[in-house]
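See below for the structure under consideration.
Just one protein chain is left out here, and the rest sit where they should.
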Amino acid sequence: MRVVKIRRGTSAIYALVLLSMILALVPCAMAGDPTGARTLKENPEAPVNYIWILVCGFLVMFMQAGFAMVETGFCRAKNATNLMAKNLMDLVIGSLCFMAVGFAIMMGADMAGLIGTTGWFLYGEYDVSRYLTFFWQLVFCATAASIVSGAVAERLKIPAYLICSAVVSLLIYPIFGHWVWGGGWLSTLPFGMGHLDFAGSGVVHTVGGMVGLAGTIVLGPRFGKFVNGKPRAIPGHSITLAALGVFILWFGWLGFNCGSTFSADQLRIAVIAVNTTLSAAAGAFASLMVIFLKTRKWDVGIALNGVLAGLVAITAPCAWVEAWAAVVIGLVAGVLVVASVYFLESRGVDDPVGAVSVHGTNGLWGLISVGLFADGTYGYYTTGGAHAIGLLYGGGAGQLIAQVIGACTVVLWAFGLGYLLFKAMDAAFGIRVSPEEELQGLDISEHGTPAYPDFYIKNGGGG
Amino acid sequence: MRVVKIRRGTSAIYALVLLSMILALVPCAMAGDPTGARTLKENPEAPVNYIWILVCGFLVMFMQAGFAMVETGFCRAKNATNLMAKNLMDLVIGSLCFMAVGFAIMMGADMAGLIGTTGWFLYGEYDVSRYLTFFWQLVFCATAASIVSGAVAERLKIPAYLICSAVVSLLIYPIFGHWVWGGGWLSTLPFGMGHLDFAGSGVVHTVGGMVGLAGTIVLGPRFGKFVNGKPRAIPGHSITLAALGVFILWFGWLGFNCGSTFSADQLRIAVIAVNTTLSAAAGAFASLMVIFLKTRKWDVGIALNGVLAGLVAITAPCAWVEAWAAVVIGLVAGVLVVASVYFLESRGVDDPVGAVSVHGTNGLWGLISVGLFADGTYGYYTTGGAHAIGLLYGGGAGQLIAQVIGACTVVLWAFGLGYLLFKAMDAAFGIRVSPEEELQGLDISEHGTPAYPDFYIKNGGGG
Amino acid sequence: MRVVKIRRGTSAIYALVLLSMILALVPCAMAGDPTGARTLKENPEAPVNYIWILVCGFLVMFMQAGFAMVETGFCRAKNATNLMAKNLMDLVIGSLCFMAVGFAIMMGADMAGLIGTTGWFLYGEYDVSRYLTFFWQLVFCATAASIVSGAVAERLKIPAYLICSAVVSLLIYPIFGHWVWGGGWLSTLPFGMGHLDFAGSGVVHTVGGMVGLAGTIVLGPRFGKFVNGKPRAIPGHSITLAALGVFILWFGWLGFNCGSTFSADQLRIAVIAVNTTLSAAAGAFASLMVIFLKTRKWDVGIALNGVLAGLVAITAPCAWVEAWAAVVIGLVAGVLVVASVYFLESRGVDDPVGAVSVHGTNGLWGLISVGLFADGTYGYYTTGGAHAIGLLYGGGAGQLIAQVIGACTVVLWAFGLGYLLFKAMDAAFGIRVSPEEELQGLDISEHGTPAYPDFYIKNGGGG
Amino acid sequence: MKKIEAIVRVEKLDEIREALKEIGYPGMTITRVEGHGQQKGLIEQFRGREFKVELIPKIKIEVVASDVDADKIIKAITESAYTGNIGDGKIFVLPVEKAIRIRTGEMGDAAL
Amino acid sequence: MKKIEAIVRVEKLDEIREALKEIGYPGMTITRVEGHGQQKGLIEQFRGREFKVELIPKIKIEVVASDVDADKIIKAITESAYTGNIGDGKIFVLPVEKAIRIRTGEMGDAAL
Partner (left out) sequence: MKKIEAIVRVEKLDEIREALKEIGYPGMTITRVEGHGQQKGLIEQFRGREFKVELIPKIKIEVVASDVDADKIIKAITESAYTGNIGDGKIFVLPVEKAIRIRTGEMGDAAL
């Protein structure tokens, strides 16, 4: 997902971000096209693009409902209110912070390939195409922030979560986003076509997954997750809601990936839709079969994770690969997510909903897969120019190298900053609720509101 | 949300609505374009507009699911079936009544600025653009009808509700809608640009909220809501479903507001999408913080109300304001909804889901805010012509006056008619279920179907 | 729903399907337009069509969530995980099988009006328009497969279900689809305009319903459904989720029907949207009233079935009839679904969610209604050419005959093959779980995962 | 000591608690149960078909009380649970040999 | 009077009720409980990991009966609840001192 970057006439390089913020506010709102009349005249085809991007953006926004349902379904009833709060508030905080600062950093005028520097508080041009870009980037940012909540579920304090959402939306996501989609250094790597990430396997999913991993490591496992060092399953309270969430996510993801052309003229969107669907299906199939072979049970929980794994993995390569490759990418993702869940648990990491394995691990696999399967029939968000081509299609290792560099970078960046952030918050005020509150469930202690007061709940809720 | 009004050649003014209905049926179906071939030829850009309006209309239809989930989530398990029935049937009754009569009143040939008079039962022109207009208006009408169910929840008899839905769809909504969007008197007020309500803060939400207020007043509070005159909380049975409902509504609302341009050529849709999202976020943030400061708990229920408050408030101004103003409008809405909930309860009014505060109060705030924040960059559903400009942008008080007049009118009209309606029904057959039925829950007495027969329910359901 | 058929230059007729598969793989990938650049140049209006079809296709995909919620809501809590597994896996298996074989059979080069024979594994042209067609057909195929799960709920073993999904997606659906939409013999019947089924009342819904009927007959009724030969109600575990599912389906169905123009240029989409909505509303109204007159209770469960009945019935005629006819078709559907439920139960057939009555019976009614109500204003997915005209509009019995032939064919084909399939599987390995597993619920025995472990469940789950 | 087990209508719980509050609000434990006695069921319906639910939701209230308090409590419950219609429920009294308050270790009447 | 408490398999409830119907369908109260005895648990799995649920859902049936009826009822329950596998459950019998029918005020055996 890249967007037509709005470069202003200015090429000045601001010494300090803070300074730049102040300076950016000095000039009056620059001449834009707030009504859209001029834009329409210059490009009579603009309406098709606008409605395409908006509708896809709506779908991406709706993914929030999917995350909320999956996460709550995979956690216990005593924390269901808490998960609703987190999934709502990351969208809320994310929207406000991204408007204030994040968007400027991600899409503002580039400084040294590192950071954008203009457009704080949407200040500057009042223009329909800028608002369009902002809307699109906003819903993506909210997605990244939302992923974290699953990994840190059932034990993180609300204030720590709100701060985490803010930092992801203000800095972690926009800066990395700038590197890949905002004209930053990763996009201009001298390998292949530079680091490529069509709709954000790395920028959105790995970022979210890595911050989540940092959070869950700093927090430590939930009470009862490991007994004498051996992992125990802590079943979620509603397979129904988890499945509903996955269906919603699959639906929204079609907008996420297809809309990332940022233009309806790219008829490649049809290929993207097919690839997205096939990879999701293949992911579910692989996860289901792996566990079936192990336990002889049809484990729908893991199949749901498999769908998401397939979706995450195809997000980077969706526009650059053929249908058969999408199936292969999905199959690998489905196996990987299972392996990753087992691996993390064997290392004592407790990720209640599998967010790290789904978004982190498979985000990386998605990035790599571009370097392997890109088939040389599509370019940089355009049919023209150079076409991405991977190892298996005779493109050599160039693209793969660019992908690996990006993959390493996102791990270092997002995990590193995430770790610092959680450690700092933990030192400052303690990010984990007390053992009593954890046992009782966060719903009552943090929110005063059990999610299901009319029902008997087997875990927690008591006094 | 305004639509290209289809004025027929006739300018005759019918003396009586009834008469007009009969007369309207006399002439044969007028020449329209049922295939759409002619329309396409005349306007090759029509498909973009059609698909935009249809997709947005689908989203608006989907809001019904959101209302159903929010309302049931905020009410008790013993009335969940009843709320499903009401939310389904208002769409059903609304569709049929609006087709029969409502649409003619709202969008038919204007009589004296008061009422439309042609097109009963969709009779008349068989034309794709007329069907398109009808579809759009239909889903809006259903939204208005749907709002009422939350306010009268947990005690209103089904037949009374069905009649109420019918009257809203036949008369209350279409007549007021005609005044604002059908070329009626409010749209031609000699202040500002006349009364402006872009997507229906007033026409849809305040109308629904005020009819709901009338209903809840006539019904009186639920058993147990006030103990010795002091309000008690009656917690809803599923925060999860309530949150899901809010996410669905947020999603649908993007279609509701953006589609109200009734044309994809209006690239202003990008601004509308941004404003809608930011106001919702700001509303949630404000509500959450107000209650946090009061109780030190992160109250997700009120934050969900805050989202809806922000959405309702931005509905009227969404196309006429800048992003920063959308944030301010949302923040105010978030505070207002809390204040309104407390105020109504202090007056003995029991609105189980906060529908009056969300839709009624904030609908009015949305109308007013147009008069304050309209920034002079957009016109009457078009980039051309005069542009709406509010007090804070140096437009003087004209627009504000037009907004206040409209706001007063909608309160008088919808509350007044709603009150008469509920009083009349109450006198005729009693609109409230018996105390035993209320205690047991309406699911068993009215429907014979408990919503969750496999679970133990703490309230009601017994014999 | 018809699609621009991609006929290749070849007219060879392969003697055997197997042979054809092998042969089809021999030629290299034919020249297509993988980037879409050429397609765009040839038809600058293509983007509107692409985004229309994709968005509608997304909505159709989302119907899977609706089916999952309706079916689980109407079944018991002890089988909720099982229903999630089935609804997920039919999409998964369906996608993979349809890609491998189904699509080639349905839309490949026609052989004798009976079967398509090219394009196995999407092999052949790598082309955006082909991918687009594939995506659309894929989500339709998944819908047909998904219908079966409701009819066979609460007792069918998972492996039997997976095989059933595969066979539906590989053969039963694609072959019948080829006959109607792929240029096969039904579409060229010498009556009326040949057999017409706009969006698939027959191709999708009756096929699904009839395979389901076969499954439920071979399985026999659930334990406890008939006591001394008299049918008993077995209430579902969540009216809330069932209602949510119906709202989702209604929403998705708008995409299902409107997108079946396979082109945004067909402004007739506005008429389709109106008809779809009105028929759904009328169906709910009729069902509700029929049961109300019988039991004096407002039965929301049956009203939900009524919505779906109305939607299924309008699916075939949606583009060819006027609004009033849509209301009539829906009213009849609402009565029919009730009659069908009673009739099937009186014959000892146990269809837990009413899938056969909704999709089977009303699919047939939808096909017939084209022959009655087609109003002569719209043609074969185009405004040009001959226009479909039914008995009531003076078109004579020709169209009706074509519809009846198609209706008989789909019953024979889908029920026949379905019956053979289930009988064969039953003989081979037994398709029904053991009585103990059925009593305990399939969630634990087949999946090891109760859907709601934190709640007390009244039925099953024990040991 | 006695254990008083009252099986009452779900809707009556609040009223009974009020009645018990007036006589000192003894500690109590309540359980959601289902039962039938004279009242043989309730007609419900699902998707157009009526059926009888034979087991009706009820509330079981358990109060362990000293022998002296027991009668007072029984009286309060009997009066507040009464509607006169079938399904009002029953009260059973069982002997209790020992009572212990976990927090303090107190035993016997002092533990109640 | 006696209180018969039977803890039985969830799936057996209907059969036991049928058996009790044949001997006059005494009033009864049932409660959803969880328990373990010889039967030490059930293997479930979640997202790829198996685990043991130690407490298995069971049904507790309580019937208060006159001393004479008690044995008949115990017999009916024992027979209808039997499968022969671990987990069939247990029956406990406790003394009841008093029984009152709230609706009528009847006491003792007449109240049952």
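Here are some notes:
To keep things simple, chains are lettered A, B, C, D and E as they appear, and every chain counts its residues starting from 1.
Everything below uses one rule, namely that a contact is a pair of C-beta atoms (placed from the backbone, for glycine too) under 8 Å apart; a residue touches a chain by one contact, two chains touch by 3 or more.
The shown structure was predicted, so the numbers you read here are calculated from the model rather than taken from an experiment.
Shown chains touched by the undisplayed chain in the intact complex: A, B, D, E. Only one of B:Val92, B:Met210 or B:Ile234 touches the chain withheld from this view, namely B:Ile234.
For subunit B, the residues touching the absent chain in the complete assembly are 74, 231-236, 287, 291, 294-295, 297, 299, 301-302, 305, 338, 341-342, 345, 354. For subunit E, the residues touching the chain absent from view are 2, 6-8, 31-38, 54-55, 58, 60, 74, 77-78, 81-95. Interface residues of subunit D facing the missing partner chain: 1, 3, 17, 27-31, 64, 94-103, 105, 111-112.
Going forward, only the chains that are shown with their structure count from here on.
The fewest steps needed to get from subunit C to subunit E, moving only between touching chains, is 1.
Separating the centre of subunit B from that of subunit E, both taken as means of CA atoms, is a distance of 53 Å. Centroid to centroid, with C-alpha atoms defining each point, subunit A and subunit B lie 34 Å apart. Each of the following residues of subunit D touches two or more other chains: 32, 44-46, 50, 58, 87. For subunit B, the set of residues touching two or more other chains reads 48, 51, 55, 238, 447-450, 452-453, 455-459. Taken as a contact graph, the chains fit none of the simple arrangements: neither line, ring, star nor complete graph. Shown are all chain pairs that touch, namely A-B, A-C, A-E, B-C, B-D, C-D, C-E, D-E.
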